[in-house]
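With one protein chain withheld, the remaining protein chains of the complex are depicted in position.
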Amino acid sequence: MITAAAQERETYLNASYGIKSWLLTKDHKRIGLLYLATVTLFFFIGGAFATMIRIELLTPQGNFVSSETYNKLFTMHGVAMIFFFLIPSIPATLGNFFLPMMIGARDLAFPKINLLSWYLLVIGGLFALFAMLAGGVDTGWTFYTPFSTTYSNTWVIATAVGIFIAGFSSILTGLNFIVTTHTMRAPGMTWFRLPLFVWSNYATALIQVLGTPVLAVTIVLLFCERFFHIGIFDPALGGDPVLFQHLFWFYSHPAVYIMVLPAMGVISELVSVFARKQPFGYGFIAFSSLAIAVLGFLVWGHHLFVSTQSVYAGLVFSFLSYFVAIPSAIKVFNWTATLYKGSISFATPMLYAFGFIGLFTIGGLTGLFVASLGIDVHVTDTYFVVAHFHYIMVGGTIMAYLGGLHYWWPKMTGRMYPEGWAKLSALVIFLGFNLTFFPQFILGYLGMPRRYHVYPDEFQILHVLSTAGASVLAVGYVIPMIYFIWSLRYGQMAPANPWGATGLEWKTASPPPAHNFDELPVVTHEAYDYSTVMEEVIQVG
Amino acid sequence: MSEHVDSIKTYAAVWLVLLGLTALTTAVAYVDLGPFSVVVALVIAFVKMLLVALFFMHIRHSTRLTRLVVVGGLLWLGILLALTLADVFTRHW
Partner (left out) sequence: MASETHVATLALREQFDTAEQQKNASTLGMWVFLVTEVMFFGGMFLLYTVYRHLYPAVFGLASSSLNALIGAVNTAVLLCSSFTMVLAVRAAQLGQRKAIIVFLILTLILGFAFLGVKAYEWNEKFEEHHVPGASFHFEGMAPELQRNAQLFFSLYFAMTGLHALHMVVGVGILSVLIFQTYKGKFSAEYMTPVDIAGLYWHFVDIIWIFLFPLLYLIDRHLPK
């Protein structure tokens, strides 16, 4: 299908050579790949900590690591996974690569700021990495005061500085996406012709811009208190440590929507393409992304139910937390309705989409359990909560991320991945994931606290199941690493539109030229108009 | 440039009002208004902010999108304050 001449065609990958052409690139596609490398590294670092946690939890006694070390393990697992993998993952890799193409632009509005964003993530990551190697940090990724400001003897400031810097990476990416979406859409690309992936990245960008600065100032205050010994959250000075929690969670709750909204955007794309059907309720899906972004800022107090926050505030936050589930549910209904009477293909990306829909639903429903004040008093700080958020972050976001990587891999690299191995690893991941995390719901409900490495004997069987699952899950994650790299050299050459998808990114070559489009597109079709793609396929055929 | 160019007189008038309000807020602080001291101070500050925003930052002539962005920012600060204070103010009920 692809001639030798086409292989010598100029793409963004061979337009220039040398390390400087990558490290000083302004091309959003190359920056997307730089991010891909960085977040993958941190995924495996976070995974290494997870492995050690699960090994320790095989036995009820604390015999693999000391308590102090265990505190460091779960802290660094959280820090690496949240700030240096999940938050940047989909927006900075797939979003960076495809948002400009999907709207018909040559690049983002501010390419140099885009590159700066990547450097900020790397520099922040180096600070965090230094802290990890120099002895670790043990405060929990939540850095609650006064332990983090006064009592912890670990590398709190180095880690906090790393997160602060990475925060600005996130803010600048969000700013870039917002401005780009508003000002750089191609002629005819109205808001309601945008792919749903763009809508969800736009909503995510709003959260990044509005929430992350509060985390930044909180870290500044944490730094001041720890370094200059000026007490802002210090009870000895009349300060209130719960205020730290308010400021921290004002960002960190919306942060979970930064982590899941782009994933939902991927799923909207996958479900449509692989059911070969327009997304059911496009407008509802688009607006639900905005609704999640807005409502997500109104619920943070549900992390403070047992913190001495007033009961009345708790009631308000609990009530609002139920509301935020509604737009997510709307999406799940709409994806399901899209599948109905669709022409379903079980390609690997679709398998990940199915996995997402099921596991995100479970994670989301258990979110309602913990949103209930009464239940949360019982299950807060137990493995129930741990299972809840891992169902969403891993069962949801990471599955969507893998689905998106597989879906867009041909476009990014010009190569197909091996479908057989891909399907196998999707299955292994699904099974491994459920074996790892479902027992944790039970553990939590029975009373197993989180962040403990010593536990009563009767919990051991569930922990052993969970660790077994983690081993399977780890294998499932390693296999794609191998075949993705393999495919770069040996994978089948990919056509411009291997999936028969709509969307401007499929109208350009695989991989795309450096300037995305040979001619600036003029959009005349509605989004997800599969009739037009059928015509193209027939003509070529 | 299709942009609206304001006159120096307009800017000077706004500038003088701002200086006047600064003097006012300082002077009023020395008057016993009880719990309203804070309210008056904040209202004056708000008016000064509006003047700077509308005239110096040209929000008067800006697009709807710009205004939406500004309102959004202030609203979000409001959310942070309102819901946190909902906790702090009701703790001893």
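General observations
We just call them A and B in the order they show up, numbering each chain from 1.
Keep in mind that, in the parts below, contacts are C-beta pairs under 8 Å (C-beta built on N, C-alpha and C of every residue); 3 or more make two chains touch, one makes a residue touch a chain.
Keep in mind that what you see is a predicted model, and the values were worked out from it rather than measured.
Touching the chain that is not shown, out of A:P213, A:G281 or A:G342: A:P213 (per the contact rule at the top). Contact with the chain that does not appear here is found for just one residue of A:Y151, A:F228 or A:Y340, A:F228. The chain not displayed touches chain A at residues 105-111, 171, 175-176, 178-180, 182-184, 209-214, 216-218, 220-221, 224, 228-232, 236-240, 243, 246-247, 250, 520. The omitted chain makes contact with chain B at the following residues, 1, 3, 5-6, 8, 11-12, 15, 18-19, 22-23, 25-26, 29-33, 37, 41-42, 44-45, 48-49, 52-53, 55-57, 65-66, 69-70, 72-74, 76-77, 80-81, 84-85, 88-89.
Everything below uses one rule, namely that only the chains that are shown with their structure count from here on.
Taking each chain's centre as the average of its CA atoms, chain A and chain B sit 38 Å apart. Within the complex, the chain B residues that touch chain A are 65, 72-73, 76, 79-80, 83-84, 86-88, 90-91, 93.
Of all residues in chain A, only 182, 210, 214, 240, 242-243, 246-247, 250, 297-298, 300-301, 304, 308-313, 316-317 touch chain B in the complex they form.
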